[in-house]
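For this view, one protein chain was removed and the others were kept in their places.
Chain IDs A and B follow the sequence of writing; residue 1 opens each chain.
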(Lines give C-alpha, C1' and ligand atoms only; values in the text may rest on other atoms or scores of the structure.)
Protein backbone atom coordinates (compact mmCIF):
# COMPACT_ATOMS: atom_id res chain seq x y z
CA UNK A 1 0.00 0.00 0.00
CA UNK A 2 1.12 3.51 -0.78
CA UNK A 3 1.83 5.42 2.42
CA UNK A 4 2.34 8.71 0.68
CA UNK A 5 -1.11 8.54 -0.85
CA UNK A 6 -2.65 7.57 2.49
CA UNK A 7 -1.04 10.65 4.02
CA UNK A 8 -2.29 12.72 1.11
CA UNK A 9 -5.82 11.44 1.64
CA UNK A 10 -5.73 12.56 5.27
CA UNK A 11 -4.34 15.95 4.28
CA UNK A 12 -7.02 16.53 1.68
CA UNK A 13 -9.79 15.54 4.09
CA UNK A 14 -8.42 18.12 6.50
CA UNK A 15 -8.42 20.72 3.74
CA UNK A 16 -12.03 19.96 2.80
CA UNK A 17 -13.05 20.52 6.39
CA UNK A 18 -11.09 23.73 6.66
CA UNK A 19 -12.08 25.28 3.34
CA UNK A 20 -15.62 23.93 3.19
CA UNK A 21 -15.73 24.07 -0.62
CA UNK A 22 -19.12 24.69 -2.21
CA UNK A 23 -19.94 21.84 -4.58
CA UNK A 24 -22.57 22.69 -7.17
CA UNK A 25 -24.29 19.56 -8.47
CA UNK A 26 -26.50 19.31 -11.53
CA UNK A 27 -27.67 15.86 -10.74
CA UNK A 28 -30.46 13.33 -10.69
CA UNK A 29 -33.54 13.54 -8.50
CA UNK A 30 -33.17 10.03 -7.08
CA UNK A 31 -30.02 10.53 -5.07
CA UNK A 32 -29.65 14.32 -4.72
CA UNK A 33 -30.78 14.38 -1.11
CA UNK A 34 -28.29 11.71 -0.16
CA UNK A 35 -25.37 13.28 -1.99
CA UNK A 36 -26.15 16.68 -0.42
CA UNK A 37 -26.13 15.08 3.02
CA UNK A 38 -22.88 13.27 2.22
CA UNK A 39 -21.21 16.52 1.14
CA UNK A 40 -22.26 18.23 4.36
CA UNK A 41 -21.05 15.25 6.38
CA UNK A 42 -17.64 15.53 4.69
CA UNK A 43 -17.43 19.14 5.77
CA UNK A 44 -18.17 20.59 2.32
CA UNK A 45 -21.12 22.74 1.29
CA UNK A 46 -23.70 21.73 -1.31
CA UNK A 47 -26.00 23.44 -3.75
CA UNK A 48 -28.11 21.57 -6.32
CA UNK A 49 -29.48 24.22 -8.74
CA UNK A 50 -30.18 22.99 -12.27
CA UNK A 51 -32.42 25.54 -14.02
CA UNK A 52 -30.87 26.94 -17.17
CA UNK A 53 -31.89 30.39 -15.88
CA UNK A 54 -29.62 30.24 -12.87
CA UNK A 55 -26.86 27.67 -13.28
CA UNK A 56 -24.28 30.18 -14.47
CA UNK A 57 -24.79 32.45 -11.50
CA UNK A 58 -24.80 29.54 -9.09
CA UNK A 59 -21.64 27.98 -10.48
CA UNK A 60 -19.99 31.39 -10.08
CA UNK A 61 -20.16 30.84 -6.32
CA UNK A 62 -18.96 27.25 -6.46
CA UNK A 63 -15.59 25.57 -5.96
CA UNK A 64 -16.40 22.47 -8.01
CA UNK A 65 -19.11 21.33 -10.42
CA UNK A 66 -20.70 17.87 -10.60
CA UNK A 67 -22.50 16.81 -13.78
CA UNK A 68 -24.49 13.64 -13.12
CA UNK A 69 -26.54 12.07 -15.92
CA UNK A 70 -29.15 10.27 -13.81
CA UNK A 71 -32.83 11.06 -14.54
CA UNK A 72 -31.57 13.11 -17.46
CA UNK A 73 -33.58 15.41 -19.73
CA UNK A 74 -32.53 17.34 -22.81
CA UNK A 75 -33.07 20.60 -20.94
CA UNK A 76 -30.74 19.46 -18.22
CA UNK A 77 -28.00 18.65 -20.74
CA UNK A 78 -28.22 22.25 -21.93
CA UNK A 79 -27.96 23.53 -18.38
CA UNK A 80 -24.94 21.28 -17.80
CA UNK A 81 -23.24 22.60 -20.90
CA UNK A 82 -23.91 26.19 -19.83
CA UNK A 83 -22.74 25.62 -16.26
CA UNK A 84 -19.70 23.71 -17.46
CA UNK A 85 -18.57 26.53 -19.73
CA UNK A 86 -18.87 28.98 -16.87
CA UNK A 87 -16.94 26.62 -14.60
CA UNK A 88 -14.26 26.39 -17.26
CA UNK A 89 -13.97 30.19 -17.45
CA UNK A 90 -13.63 30.35 -13.70
CA UNK A 91 -11.12 27.50 -13.66
CA UNK A 92 -13.02 25.34 -11.19
CA UNK A 93 -12.89 21.57 -11.62
CA UNK A 94 -15.70 19.65 -13.32
CA UNK A 95 -16.47 16.00 -12.64
CA UNK A 96 -18.78 13.88 -14.78
CA UNK A 97 -20.82 10.94 -13.54
CA UNK A 98 -22.15 9.21 -16.67
CA UNK A 99 -25.03 7.39 -14.95
CA UNK A 100 -26.64 4.92 -17.32
CA UNK A 101 -24.53 5.87 -20.32
CA UNK A 102 -24.99 3.25 -22.99
CA UNK A 103 -28.52 2.53 -21.83
CA UNK A 104 -30.09 5.30 -23.92
CA UNK A 105 -28.91 7.54 -26.70
CA UNK A 106 -29.86 10.61 -24.66
CA UNK A 107 -27.30 9.66 -22.03
CA UNK A 108 -24.65 8.47 -24.46
CA UNK A 109 -25.02 11.62 -26.53
CA UNK A 110 -24.91 13.83 -23.46
CA UNK A 111 -21.76 12.19 -22.12
CA UNK A 112 -19.98 12.54 -25.44
CA UNK A 113 -21.05 16.14 -25.88
CA UNK A 114 -19.99 17.16 -22.39
CA UNK A 115 -16.65 15.38 -22.74
CA UNK A 116 -16.01 17.17 -26.00
CA UNK A 117 -17.15 20.61 -24.90
CA UNK A 118 -15.77 20.80 -21.40
CA UNK A 119 -12.36 20.33 -19.77
CA UNK A 120 -13.68 17.60 -17.50
CA UNK A 121 -11.07 16.67 -14.94
CA UNK A 122 -12.57 13.46 -13.60
CA UNK A 123 -15.08 10.91 -14.87
CA UNK A 124 -16.35 8.37 -12.34
CA UNK A 125 -18.56 5.51 -13.42
CA UNK A 126 -19.18 1.82 -12.95
CA UNK A 127 -17.38 -0.63 -15.24
CA UNK A 128 -20.22 -0.88 -17.76
CA UNK A 129 -20.45 2.89 -18.02
CA UNK A 130 -16.72 3.30 -18.55
CA UNK A 131 -16.71 0.55 -21.17
CA UNK A 132 -19.60 2.25 -22.96
CA UNK A 133 -17.83 5.59 -22.93
CA UNK A 134 -14.85 3.91 -24.53
CA UNK A 135 -17.18 2.30 -27.10
CA UNK A 136 -16.24 -1.16 -25.82
CA UNK A 137 -19.50 -2.36 -24.36
CA UNK A 138 -23.20 -1.89 -23.83
CA UNK A 139 -25.26 -1.22 -20.74
CA UNK A 140 -27.98 -3.82 -20.57
CA UNK A 141 -28.93 -3.17 -16.97
CA UNK A 142 -29.77 0.53 -16.99
CA UNK A 143 -27.74 2.17 -14.28
CA UNK A 144 -26.11 -0.95 -12.85
CA UNK A 145 -22.91 -2.57 -14.02
CA UNK A 146 -22.69 -6.02 -15.51
CA UNK A 147 -18.90 -5.98 -15.84
CA UNK A 148 -16.15 -6.45 -13.25
CA UNK A 149 -13.82 -3.52 -12.67
CA UNK A 150 -10.67 -5.02 -14.15
CA UNK A 151 -12.40 -5.47 -17.50
CA UNK A 152 -12.74 -1.70 -17.68
CA UNK A 153 -9.10 -0.94 -16.82
CA UNK A 154 -7.94 -0.67 -20.42
CA UNK A 155 -10.96 1.41 -21.38
CA UNK A 156 -10.27 3.75 -18.48
CA UNK A 157 -6.69 4.16 -19.60
CA UNK A 158 -7.71 4.97 -23.16
CA UNK A 159 -10.31 7.45 -22.01
CA UNK A 160 -7.87 9.11 -19.63
CA UNK A 161 -5.40 9.65 -22.45
CA UNK A 162 -8.02 10.70 -24.98
CA UNK A 163 -9.61 13.27 -22.70
CA UNK A 164 -6.60 14.20 -20.53
CA UNK A 165 -8.66 13.37 -17.49
CA UNK A 166 -8.70 11.07 -14.51
CA UNK A 167 -11.04 8.15 -15.04
CA UNK A 168 -12.34 6.31 -12.00
CA UNK A 169 -14.11 2.97 -12.08
CA UNK A 170 -16.08 1.86 -9.02
CA UNK A 171 -16.39 -1.75 -8.06
CA UNK A 172 -15.27 -4.26 -5.51
CA UNK A 173 -11.85 -2.68 -5.86
CA UNK A 174 -11.99 0.87 -7.18
CA UNK A 175 -9.61 1.85 -9.91
CA UNK A 176 -8.49 5.26 -11.18
CA UNK A 177 -6.02 6.40 -13.77
CA UNK A 178 -4.81 9.63 -15.29
CA UNK A 179 -3.21 7.79 -18.19
CA UNK A 180 0.18 7.73 -16.54
CA UNK A 181 -0.42 6.23 -13.12
CA UNK A 182 -3.08 3.80 -12.05
CA UNK A 183 -4.35 3.33 -8.54
CA UNK A 184 -6.39 0.63 -6.93
CA UNK A 185 -8.36 1.47 -3.82
CA UNK A 186 -9.08 -1.53 -1.64
CA UNK A 187 -11.39 0.26 0.77
CA UNK A 188 -15.12 -0.30 0.46
CA UNK A 189 -17.88 -2.69 1.37
CA UNK A 190 -20.27 -4.82 -0.65
CA UNK A 191 -23.24 -3.23 1.10
CA UNK A 192 -22.68 -0.21 -1.14
CA UNK A 193 -24.12 -2.31 -3.94
CA UNK A 194 -27.48 -2.55 -2.15
CA UNK A 195 -28.13 1.16 -1.79
CA UNK A 196 -29.01 3.58 -4.54
CA UNK A 197 -26.58 6.42 -5.10
CA UNK A 198 -23.35 4.93 -3.80
CA UNK A 199 -21.72 5.86 -7.10
CA UNK A 200 -23.27 9.33 -7.21
CA UNK A 201 -22.03 9.91 -3.68
CA UNK A 202 -18.50 8.78 -4.50
CA UNK A 203 -18.57 11.32 -7.32
CA UNK A 204 -19.76 14.09 -5.00
CA UNK A 205 -17.04 13.30 -2.47
CA UNK A 206 -14.41 13.34 -5.20
CA UNK A 207 -15.72 16.78 -6.21
CA UNK A 208 -15.15 18.10 -2.70
CA UNK A 209 -11.59 16.77 -2.75
CA UNK A 210 -10.98 18.13 -6.26
CA UNK A 211 -11.92 21.57 -5.00
CA UNK A 212 -9.00 21.59 -2.57
CA UNK A 213 -6.34 19.76 -4.60
CA UNK A 214 -4.23 20.58 -7.60
CA UNK A 215 -4.04 16.93 -8.68
CA UNK A 216 -7.29 15.36 -9.91
CA UNK A 217 -5.67 11.92 -9.75
CA UNK A 218 -4.66 12.30 -6.12
CA UNK A 219 -7.96 13.89 -5.17
CA UNK A 220 -9.80 10.94 -6.74
CA UNK A 221 -7.71 8.29 -5.04
CA UNK A 222 -7.97 10.10 -1.72
CA UNK A 223 -11.74 10.59 -1.92
CA UNK A 224 -12.37 6.99 -2.95
CA UNK A 225 -10.35 5.64 -0.03
CA UNK A 226 -12.11 7.99 2.39
CA UNK A 227 -15.53 7.02 1.06
CA UNK A 228 -14.66 3.32 1.02
CA UNK A 229 -13.25 3.37 4.54
CA UNK A 230 -16.38 5.13 5.77
CA UNK A 231 -18.32 2.29 4.16
CA UNK A 232 -16.28 -0.29 6.03
CA UNK A 233 -16.96 1.47 9.31
CA UNK A 234 -20.67 1.88 8.53
CA UNK A 235 -21.03 -1.81 7.71
CA UNK A 236 -19.91 -2.75 11.20
CA UNK A 237 -22.85 -0.87 12.68
CA UNK A 238 -25.49 -1.94 10.17
CA UNK A 239 -28.16 -4.61 9.96
CA UNK A 240 -28.85 -4.07 6.27
CA UNK A 241 -28.74 -1.44 3.54
CA UNK A 242 -31.18 0.85 5.38
CA UNK A 243 -29.06 1.32 8.48
CA UNK A 244 -25.93 1.16 6.33
CA UNK A 245 -26.90 4.26 4.33
CA UNK A 246 -27.45 6.20 7.53
CA UNK A 247 -24.30 5.00 9.25
CA UNK A 248 -22.30 5.86 6.15
CA UNK A 249 -23.22 9.53 6.59
CA UNK A 250 -22.19 9.31 10.25
CA UNK A 251 -18.92 7.64 9.29
CA UNK A 252 -18.06 10.33 6.73
CA UNK A 253 -18.71 12.92 9.42
CA UNK A 254 -16.78 11.21 12.18
CA UNK A 255 -13.76 9.99 10.24
CA UNK A 256 -10.64 11.36 11.83
CA UNK A 257 -7.83 12.36 9.53
CA UNK A 258 -5.40 10.07 11.36
CA UNK A 259 -7.86 7.21 11.00
CA UNK A 260 -7.97 7.75 7.25
CA UNK A 261 -4.18 7.91 7.05
CA UNK A 262 -3.95 4.54 8.79
CA UNK A 263 -6.94 2.94 7.03
CA UNK A 264 -6.53 4.08 3.43
CA UNK A 265 -5.51 1.16 1.26
CA UNK A 266 -4.34 2.67 -2.00
CA UNK A 267 -1.94 0.97 -4.39
CA UNK A 268 -0.22 2.96 -7.13
CA UNK A 269 1.32 1.44 -10.22
CA UNK A 270 2.55 2.76 -13.55
CA UNK A 271 -0.28 2.64 -16.11
CA UNK A 272 0.51 -0.02 -18.72
CA UNK A 273 -0.60 -0.34 -22.32
CA UNK B 1 -54.79 -18.42 6.25
CA UNK B 2 -53.85 -19.78 2.85
CA UNK B 3 -50.76 -21.96 3.08
CA UNK B 4 -50.39 -22.34 -0.64
CA UNK B 5 -50.19 -18.59 -1.10
CA UNK B 6 -47.68 -18.26 1.73
CA UNK B 7 -45.51 -20.84 -0.01
CA UNK B 8 -45.98 -18.97 -3.28
CA UNK B 9 -44.87 -15.74 -1.63
CA UNK B 10 -41.65 -17.35 -0.47
CA UNK B 11 -41.04 -18.86 -3.90
CA UNK B 12 -41.53 -15.54 -5.66
CA UNK B 13 -39.21 -13.75 -3.25
CA UNK B 14 -36.58 -16.35 -4.06
CA UNK B 15 -37.14 -15.77 -7.76
CA UNK B 16 -36.79 -12.00 -7.39
CA UNK B 17 -33.45 -12.50 -5.71
CA UNK B 18 -32.27 -14.96 -8.32
CA UNK B 19 -33.41 -13.09 -11.41
CA UNK B 20 -32.85 -9.55 -10.11
CA UNK B 21 -35.49 -8.06 -12.41
CA UNK B 22 -34.93 -4.49 -13.55
CA UNK B 23 -37.90 -2.36 -12.54
CA UNK B 24 -38.25 0.86 -14.52
CA UNK B 25 -40.23 3.46 -12.57
CA UNK B 26 -41.70 6.65 -13.96
CA UNK B 27 -42.58 8.03 -10.60
CA UNK B 28 -42.82 10.99 -8.29
CA UNK B 29 -39.87 12.94 -6.93
CA UNK B 30 -40.94 12.68 -3.30
CA UNK B 31 -40.47 8.97 -2.81
CA UNK B 32 -38.27 7.85 -5.72
CA UNK B 33 -35.15 7.52 -3.59
CA UNK B 34 -36.94 5.36 -1.07
CA UNK B 35 -38.57 3.10 -3.66
CA UNK B 36 -35.24 2.64 -5.43
CA UNK B 37 -33.63 1.61 -2.17
CA UNK B 38 -36.51 -0.72 -1.42
CA UNK B 39 -36.18 -2.41 -4.81
CA UNK B 40 -32.47 -2.96 -4.26
CA UNK B 41 -33.15 -4.30 -0.77
CA UNK B 42 -35.60 -6.82 -2.25
CA UNK B 43 -32.89 -8.04 -4.59
CA UNK B 44 -34.29 -6.34 -7.68
CA UNK B 45 -32.65 -3.62 -9.79
CA UNK B 46 -34.07 -0.14 -10.26
CA UNK B 47 -33.96 2.58 -12.87
CA UNK B 48 -36.02 5.78 -12.67
CA UNK B 49 -35.74 7.49 -16.08
CA UNK B 50 -38.73 9.64 -17.07
CA UNK B 51 -37.65 11.90 -19.96
CA UNK B 52 -39.78 11.43 -23.05
CA UNK B 53 -36.53 11.26 -25.04
CA UNK B 54 -35.33 8.09 -23.36
CA UNK B 55 -38.18 6.19 -21.73
CA UNK B 56 -38.69 3.83 -24.66
CA UNK B 57 -35.06 2.80 -24.75
CA UNK B 58 -34.93 2.42 -20.99
CA UNK B 59 -38.08 0.32 -20.79
CA UNK B 60 -36.55 -1.92 -23.45
CA UNK B 61 -34.07 -3.07 -20.84
CA UNK B 62 -36.65 -3.50 -18.09
CA UNK B 63 -38.58 -6.45 -16.73
CA UNK B 64 -41.48 -4.40 -15.31
CA UNK B 65 -42.75 -0.85 -15.55
CA UNK B 66 -44.17 1.27 -12.72
CA UNK B 67 -46.33 4.29 -13.55
CA UNK B 68 -46.83 6.41 -10.43
CA UNK B 69 -48.91 9.59 -10.60
CA UNK B 70 -47.33 11.48 -7.70
CA UNK B 71 -45.92 14.99 -8.45
CA UNK B 72 -47.42 14.58 -11.91
CA UNK B 73 -46.97 16.85 -14.91
CA UNK B 74 -48.57 16.72 -18.35
CA UNK B 75 -45.18 15.95 -19.88
CA UNK B 76 -44.78 13.00 -17.57
CA UNK B 77 -48.16 11.58 -18.60
CA UNK B 78 -46.94 11.60 -22.21
CA UNK B 79 -43.75 9.82 -21.19
CA UNK B 80 -45.79 7.25 -19.29
CA UNK B 81 -48.00 6.62 -22.30
CA UNK B 82 -44.97 6.21 -24.54
CA UNK B 83 -43.15 3.91 -22.12
CA UNK B 84 -46.33 1.92 -21.51
CA UNK B 85 -46.85 1.25 -25.20
CA UNK B 86 -43.29 0.01 -25.52
CA UNK B 87 -43.73 -2.16 -22.43
CA UNK B 88 -46.87 -3.59 -24.01
CA UNK B 89 -45.01 -4.44 -27.23
CA UNK B 90 -42.33 -6.18 -25.21
CA UNK B 91 -44.89 -7.99 -23.09
CA UNK B 92 -43.54 -6.80 -19.76
CA UNK B 93 -46.01 -6.10 -16.95
CA UNK B 94 -47.18 -2.57 -16.14
CA UNK B 95 -48.40 -1.49 -12.72
CA UNK B 96 -50.20 1.79 -12.05
CA UNK B 97 -50.12 3.68 -8.76
CA UNK B 98 -52.81 6.37 -9.07
CA UNK B 99 -51.41 8.66 -6.35
CA UNK B 100 -53.86 11.44 -5.57
CA UNK B 101 -56.36 10.47 -8.26
CA UNK B 102 -59.58 12.35 -7.63
CA UNK B 103 -57.71 15.25 -6.07
CA UNK B 104 -57.05 16.99 -9.39
CA UNK B 105 -58.32 16.57 -12.93
CA UNK B 106 -54.74 16.14 -14.17
CA UNK B 107 -54.38 13.00 -12.09
CA UNK B 108 -57.87 11.69 -12.73
CA UNK B 109 -57.48 12.26 -16.46
CA UNK B 110 -54.06 10.62 -16.49
CA UNK B 111 -55.27 7.54 -14.65
CA UNK B 112 -58.21 7.10 -17.00
CA UNK B 113 -56.09 7.62 -20.08
CA UNK B 114 -53.42 5.16 -18.99
CA UNK B 115 -56.00 2.56 -18.02
CA UNK B 116 -57.65 2.87 -21.43
CA UNK B 117 -54.47 2.91 -23.49
CA UNK B 118 -52.38 0.31 -21.74
CA UNK B 119 -52.83 -3.32 -20.69
CA UNK B 120 -52.17 -2.49 -17.05
CA UNK B 121 -51.89 -5.68 -15.02
CA UNK B 122 -52.09 -4.24 -11.51
CA UNK B 123 -53.41 -1.04 -9.98
CA UNK B 124 -52.49 -0.39 -6.35
CA UNK B 125 -53.93 2.53 -4.46
CA UNK B 126 -55.40 3.56 -1.16
CA UNK B 127 -59.16 3.18 -0.61
CA UNK B 128 -59.98 6.77 -1.64
CA UNK B 129 -57.99 6.43 -4.83
CA UNK B 130 -59.65 3.14 -5.78
CA UNK B 131 -63.09 4.59 -5.05
CA UNK B 132 -62.27 7.59 -7.23
CA UNK B 133 -61.09 5.40 -10.07
CA UNK B 134 -64.40 3.55 -9.87
CA UNK B 135 -66.23 6.92 -9.85
CA UNK B 136 -67.59 6.19 -6.37
CA UNK B 137 -65.89 8.83 -4.29
CA UNK B 138 -63.75 11.92 -4.06
CA UNK B 139 -60.30 12.53 -2.67
CA UNK B 140 -60.54 15.38 -0.21
CA UNK B 141 -57.16 14.81 1.43
CA UNK B 142 -54.78 14.95 -1.55
CA UNK B 143 -52.71 11.79 -1.48
CA UNK B 144 -54.07 10.31 1.75
CA UNK B 145 -57.11 8.12 2.12
CA UNK B 146 -60.20 9.06 4.03
CA UNK B 147 -61.95 5.73 3.50
CA UNK B 148 -61.44 2.35 5.15
CA UNK B 149 -60.33 -0.51 2.92
CA UNK B 150 -63.49 -2.55 3.04
CA UNK B 151 -65.50 0.35 1.61
CA UNK B 152 -63.41 0.06 -1.53
CA UNK B 153 -63.84 -3.70 -1.95
CA UNK B 154 -66.76 -3.47 -4.34
CA UNK B 155 -65.08 -0.70 -6.34
CA UNK B 156 -61.95 -2.83 -6.63
CA UNK B 157 -63.99 -5.74 -7.90
CA UNK B 158 -65.72 -3.63 -10.53
CA UNK B 159 -62.45 -2.12 -11.67
CA UNK B 160 -60.78 -5.51 -11.85
CA UNK B 161 -63.52 -6.80 -14.12
CA UNK B 162 -63.73 -3.66 -16.22
CA UNK B 163 -59.99 -3.52 -16.86
CA UNK B 164 -59.12 -7.21 -16.60
CA UNK B 165 -56.53 -6.33 -14.01
CA UNK B 166 -55.64 -7.02 -10.42
CA UNK B 167 -56.70 -4.18 -8.16
CA UNK B 168 -54.97 -3.81 -4.81
CA UNK B 169 -56.19 -1.59 -1.99
CA UNK B 170 -53.79 -0.76 0.82
CA UNK B 171 -54.95 -0.19 4.35
CA UNK B 172 -54.95 -1.73 7.77
CA UNK B 173 -55.72 -4.99 6.00
CA UNK B 174 -54.65 -4.99 2.37
CA UNK B 175 -57.04 -6.30 -0.21
CA UNK B 176 -56.52 -7.44 -3.79
CA UNK B 177 -58.76 -8.93 -6.41
CA UNK B 178 -58.57 -10.03 -10.01
CA UNK B 179 -62.35 -10.07 -10.31
CA UNK B 180 -62.54 -13.77 -9.59
CA UNK B 181 -60.66 -14.23 -6.37
CA UNK B 182 -60.16 -11.79 -3.54
CA UNK B 183 -57.34 -11.87 -1.04
CA UNK B 184 -56.87 -10.12 2.25
CA UNK B 185 -53.34 -9.65 3.52
CA UNK B 186 -53.14 -9.29 7.27
CA UNK B 187 -49.45 -8.39 7.39
CA UNK B 188 -48.47 -4.80 7.98
CA UNK B 189 -48.04 -2.19 10.67
CA UNK B 190 -49.71 1.10 11.43
CA UNK B 191 -46.34 2.87 11.40
CA UNK B 192 -46.54 2.68 7.60
CA UNK B 193 -49.14 5.41 7.80
CA UNK B 194 -46.64 7.82 9.32
CA UNK B 195 -44.05 7.64 6.56
CA UNK B 196 -44.34 9.06 3.07
CA UNK B 197 -44.16 6.56 0.25
CA UNK B 198 -45.35 3.39 1.94
CA UNK B 199 -47.89 2.98 -0.85
CA UNK B 200 -45.42 3.82 -3.60
CA UNK B 201 -43.03 1.28 -2.15
CA UNK B 202 -45.67 -1.43 -1.99
CA UNK B 203 -46.28 -0.76 -5.68
CA UNK B 204 -42.58 -1.02 -6.49
CA UNK B 205 -42.28 -4.31 -4.60
CA UNK B 206 -45.32 -5.69 -6.44
CA UNK B 207 -43.61 -4.71 -9.71
CA UNK B 208 -40.55 -6.76 -8.79
CA UNK B 209 -42.76 -9.77 -8.04
CA UNK B 210 -44.81 -9.24 -11.22
CA UNK B 211 -41.61 -9.46 -13.21
CA UNK B 212 -41.00 -13.02 -12.07
CA UNK B 213 -44.56 -14.37 -11.96
CA UNK B 214 -47.14 -15.32 -14.52
CA UNK B 215 -50.04 -14.47 -12.20
CA UNK B 216 -50.50 -10.76 -11.36
CA UNK B 217 -52.93 -11.70 -8.62
CA UNK B 218 -50.50 -14.05 -6.92
CA UNK B 219 -47.59 -11.65 -7.38
CA UNK B 220 -49.62 -8.89 -5.75
CA UNK B 221 -50.71 -10.96 -2.78
CA UNK B 222 -47.18 -12.28 -2.31
CA UNK B 223 -45.53 -8.86 -2.52
CA UNK B 224 -48.02 -7.28 -0.13
CA UNK B 225 -47.47 -9.97 2.48
CA UNK B 226 -43.69 -9.69 2.11
CA UNK B 227 -43.81 -5.91 2.40
CA UNK B 228 -46.25 -6.04 5.32
CA UNK B 229 -44.24 -8.65 7.19
CA UNK B 230 -41.10 -6.57 6.73
CA UNK B 231 -43.06 -3.70 8.26
CA UNK B 232 -43.96 -5.82 11.27
CA UNK B 233 -40.32 -6.72 11.77
CA UNK B 234 -39.17 -3.15 11.31
CA UNK B 235 -41.66 -1.85 13.86
CA UNK B 236 -40.09 -4.03 16.53
CA UNK B 237 -36.78 -2.23 16.08
CA UNK B 238 -38.14 1.29 15.74
CA UNK B 239 -38.70 4.27 18.02
CA UNK B 240 -40.79 6.19 15.52
CA UNK B 241 -41.37 6.65 11.80
CA UNK B 242 -37.77 7.78 11.19
CA UNK B 243 -36.12 4.63 12.40
CA UNK B 244 -39.05 2.60 11.05
CA UNK B 245 -38.38 3.69 7.45
CA UNK B 246 -34.76 2.67 7.76
CA UNK B 247 -35.44 -0.64 9.48
CA UNK B 248 -38.02 -1.45 6.83
CA UNK B 249 -35.29 -1.41 4.18
CA UNK B 250 -33.17 -3.68 6.39
CA UNK B 251 -36.11 -6.01 6.91
CA UNK B 252 -36.83 -6.29 3.18
CA UNK B 253 -33.18 -7.16 2.68
CA UNK B 254 -32.90 -9.66 5.50
CA UNK B 255 -36.20 -11.46 5.12
CA UNK B 256 -35.57 -15.16 4.68
CA UNK B 257 -37.82 -17.01 2.31
CA UNK B 258 -38.73 -19.51 5.02
CA UNK B 259 -39.59 -16.65 7.34
CA UNK B 260 -41.97 -15.25 4.75
CA UNK B 261 -43.56 -18.65 4.20
CA UNK B 262 -44.26 -18.91 7.92
CA UNK B 263 -45.21 -15.26 8.47
CA UNK B 264 -47.36 -14.48 5.42
CA UNK B 265 -50.97 -14.09 6.46
CA UNK B 266 -52.97 -14.20 3.26
CA UNK B 267 -56.62 -15.19 3.08
CA UNK B 268 -58.20 -16.08 -0.26
CA UNK B 269 -61.91 -16.06 -0.92
CA UNK B 270 -64.08 -16.17 -4.01
CA UNK B 271 -64.89 -12.63 -5.17
CA UNK B 272 -68.56 -11.89 -4.58
CA UNK B 273 -70.92 -9.46 -6.30
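Please note the rule applied: a residue touches a chain if its C-beta (ideal position, glycine included) is under 8 Å from a C-beta of that chain, and two chains touch if they have at least 3 such contacts.
Note that this is a predicted model, so its numbers are computed, not measured.
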Worksheet item: Of B:56, B:88 or B:144, which sits in contact with the chain we cannot see?
Response: B:144
Worksheet entry | Residue, one of A:168, A:221, A:251 or A:266, that touches the chain absent here | A:251
Worksheet item: Just one of B:103, B:122 or B:168 touches the chain that is missing; which is it?
Response: B:103
Discussion item. Tell me which stretches of chain B touch the chain missing from the display.
Written reply: 28-31, 33-34, 70-74, 100, 103-107, 139-144, 193-197, 238-243, 245-246
Discussion item. Which parts of chain A face the unshown chain closely enough to count as touching?
Written reply: 22, 24, 29, 32-33, 36-37, 40-41, 45-51, 53-54, 57-58, 61-62, 237, 245-254
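Keep this in mind: only the chains that are shown with their structure count from here on.
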Discussion item. Measuring centre to centre with CA averages, how many angstrom lie between chain A and chain B?
Written reply: 33
